[in-house]
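Heads up, the thing below is written out as structure tokens.
Only one protein chain is missing from this complex, and each of the others stays in its spot.
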Amino acid sequence: MAKKTILPFGPQHPVLPEPIQLQLVMEDEIVVEAIPAIGYVHRGLEKLTETKAIAENIFVVERICGICSFMHALCYCQGIESLMNITVPDRSRFLRVIWGELHRLHSHHLWLGLLADAFGFESLFMQCWRNREMVMDIMEMTAGSRVIISTNALGGVRRDIDSDQQKFILNSLNKLQEELDNIKRVFSDDYTVNKRLVDVAVISKEDAHELGAVGPVMRASGLSFDYRTTGYAAYNELDFEPIVEQSGDCYARMMVRLRECYQSIDIIRQAFAKLPEGPIASPVKGFPSGEIATRVEQPRGEVLYYIKANGTNHLDRLRVRTPTFANIPALLKMVKGLTLADIPIAILSIDPCISCTER
Amino acid sequence: MFAMVKNVIKNLFSRPSTRLFPYQTREFFPNVRGSIDNDPEVCIYCGACQMRCPSEAIVVNRAEKVWTINPYKCILCGVCAQICPKKSIAIHSEYVHPQSSKVKKIRQKKVVEEAQSHA
Partner (left out) sequence: MNIQIIAATILLAPVIGGLIAGIDRIITARMQHRVGPPLLQPFYDVLKLLGKENIAVTNDQSLYAVLYLVFNVITLVMFVLQMDLLLILFMLLLAVASLVLGAMSANSPFSKIGAQRELIAILAYEPILISSVVGMYFVTGSFSISRILQIDRMLFIDLPLLFIAFTYVLTIKLRKSPFDFSTSHHGHQELVKGLTIEYSGPSLAMIEIAHWYETVLLLLFAGLFFANNLYVAVAAIAICYFAEILVDNIAARLTWQIMLKSTWIPGLLIAVVNMVWVYIKYHV
């Protein structure tokens, strides 16, 4: 039997976008166990929300995660709004869907690039990130900022999208779809890419369910579950189906995200077609009280917010359970028995967002 | 195996999409939140922006009529500009370039100056 060595994978490792440590117990190049250690980017944001005013907390929760910041703010706003029984104007519900899907687009493009980088395909990585710039431009034009767009507010949104901007967005999305076809061909057909993704880090339907996987990890194992189908914001008025793949390997998780890019473009087009006229925010008076748990589908899966308010301008407690946290048990299951060369791909395939996880 | 060739060759024979940054700059879209400034002549020094600023970057001295923003604390959310009763706070699209010292932006009635401070 070979001698066991421990390979410290992380916290600082080039293929990891954010610091997480996995101590890999290896026999030759085979991983027999992975011991995770988190806590490298804990910033105490949950505690901070208790000292800030309720409206200011939007800017705090946006900073939990850079890549899905809009969804964090959306989830928080929806929670406070339902505590205070505020009806959000129709137009702002659609605008929230549009920005939410733009965020999903840029997050998935970022991830596709990182995955390409993890299996050593630099030109594909550059291609993905170049396409992502189109989405970032849309963000910059509509919201004034590229990543943390701060357009959510209690009772609606802070900025409107006018018809000129709509034209620009739809044109960019057409271009983006053409570019997506180019990279989809590589991701789905290229021999070397398939060699690295197919049948790597398989997680079965039962395991995915048992270990509480969420989002694309779950959908890639054949479980059709997408929180958007419950119809928050304006999703109940839009036509879409959760994207499901059956094989549960890295290839399936990649395909789920790649197909979700197309789906997001489609949803944005639908939302623009149905975008109603009207105000973009309803007035908010008073302070919430009571407790609530709200959920939103982020690019990485389902995020859960627990909010406890006491009728003043400060919250008693805000608790966030992010999708990456839910996916880590599934990750530990899938890395067992992999060779070292497949570890970066397996880790990236859950789209880890460690800042989210540790808040 | 050769699915990427088309993309790569196309890239090779077209103009690069990156630019040599300090020499070539990109135009920003209008309404980009780049930096915040205050017009000291219009401002009434009511302190509403200080109250509502989520990152506590703005300090208003009502007695001496001094408005100070710490650009390194500011998160450019734009709340101050939104709630300003006289609309004297404006957001410009130019970003603040990296600097070697942390300079606070001070706006004072009649006198406009940039003062050095070690924040």
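As written, the chains take the letters A and B, and residue 1 is the first residue of each chain.
In this section, a residue touches a chain if its C-beta (ideal position, glycine included) is under 8 Å from a C-beta of that chain, and two chains touch if they have at least 3 such contacts.
Just so it is clear, the structure is predicted and the values come from calculations on it, not from any experiment.
**Q** Just to verify: which one of A:Phe119, A:Phe272 or A:Phe325 makes contact with the chain not shown?
**A** Final answer for the missing-chain contact: A:Phe119.
**Q** Please identify which residue in A:Leu7, A:Ala55, A:Val244 or A:Val284 touches the non-displayed chain.
**A** Looking across A:Leu7, A:Ala55, A:Val244 or A:Val284, the contact with the absent chain belongs to A:Leu7.
**Q** Which chain A residues would touch the chain omitted from the figure, given the whole complex?
**A** 5-8, 13-15, 26, 29, 116-124, 126-127, 130, 190, 192-193, 195-196, 339-344
**Q** Just checking the interface: what residues of chain B touch the absent partner chain?
**A** Residue positions of chain B that touch the missing chain: 1-5, 8-9, 11-12, 14, 16-20.
Assume only the chains that are shown with their structure count from here on.
**Q** Express in whole angstrom the distance between the two chain centres, defined as the mean CA positions of chain A and chain B.
**A** 28
**Q** Taking the complex as given, what residues does chain A use to touch chain B?
**A** Interface residues on chain A, with respect to chain B: 52-53, 56, 59-60, 63, 121, 123-124, 127, 130, 133, 137, 140-141, 144-145, 148, 150, 158, 182-183, 185-186, 189-192.
**Q** In their shared complex, at which residues does chain B touch chain A?
**A** 1, 3-4, 6-8, 11, 17, 28-29, 31-33, 52, 54-55, 75-78, 82, 91
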